[in-house]
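Here is the structure we will look at, set down as structure tokens.
For this view, one protein chain was removed and the others were kept in their places.
Let's turn to chain A:
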Amino acid sequence: MSGWLTALRAIVLREALRFVHQRERFLAALVRPLVWLLVFAAGFRAALGLSIIPPYQTYITYEIYIVPGLCGMILLFNGMQSSLSLVYDREMGSMRLLLTSPLPRWWLLLCRLIGSTAISILQVYAFLAIAAMLGITVPWLGYVLALPALVIAGVMLGALGLALSSFIKQLENFAGVMNFVIFPMFFMSSALYPLWKMAESSTLLRDICAVNPFTHAVELIRFALYQQWNPWALLWTLLATVFFLALALWGYDPARGMIRRKG
């Protein structure tokens, strides 16, 4: 068993070191949600009126509303990026090396997911810290309670990225993933606007948003930040996690040989 943990520690540490060596990536990952927070939210505040909806107990400004959604955005982009970087040949090499380990493949893939999720969560907290400096805060206990929610959401989105990486053969398809996965997932969710607001314009759109697992990941984080419990969002996110994990393991099954053409 200790061999498993040795590998886990090394893989997580490697992800962390890779991250330290790519400071631009860290900055880009921080700048993106901050731009949304400062520019988009400022413009939208005037246009969008928000009523009191759970978990909020008072009227809130739009900046406060989109913070959990932007946490989700960090997890979403990182989950896609870290897995799609596998599509680069160089990274594929490191994946091949990883898979020569005698440990079971599902464990190796899970270790990698845990590693990339841990890095994403660090970025989320860096973002929350900057938001707090700008005066956008949540109850302090919320920062602690959000951690498990961020872990589940991060693993779910990382597993989705991993699954996609096993099906995508070329880097050019990254643009396709942006257009057909990241953007719809982000925009058709409760990250930017509450679902009731969405229903005002289209109930169909609202229904799509309501089944989008990203919506539930964001709601899970939102409720946790305000020390509230959202079992429905938790269940939905967990189900999606299991589904995407199974898809990723299937994608990397050696008998299916999805990665055989590479390298």
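One rule holds in what follows: contacts are C-beta pairs under 8 Å (C-beta built on N, C-alpha and C of every residue); 3 or more make two chains touch, one makes a residue touch a chain; residues count from 1.
Assume contacts and distances are computed from a predicted model.
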UniProt protein name of the chain not shown, from "YeeE/YedE family protein", "Putative ABC transporter ATP-binding protein YbhF", "Aminomethyltransferase" or "Ethanolamine ammonia-lyase small subunit": "Putative ABC transporter ATP-binding protein YbhF"
Among A:98, A:138, A:218 or A:233, exactly one should touch the missing chain; which is it? A:98
Sole touch to the unshown chain from A:17, A:39, A:53 or A:204: residue A:17
Considering the entire assembly, which residues of chain A contact the chain that has been omitted? 2-4, 6-7, 9-11, 13-14, 17-18, 21, 89-90, 93-94, 96-104, 108, 254-261, 263
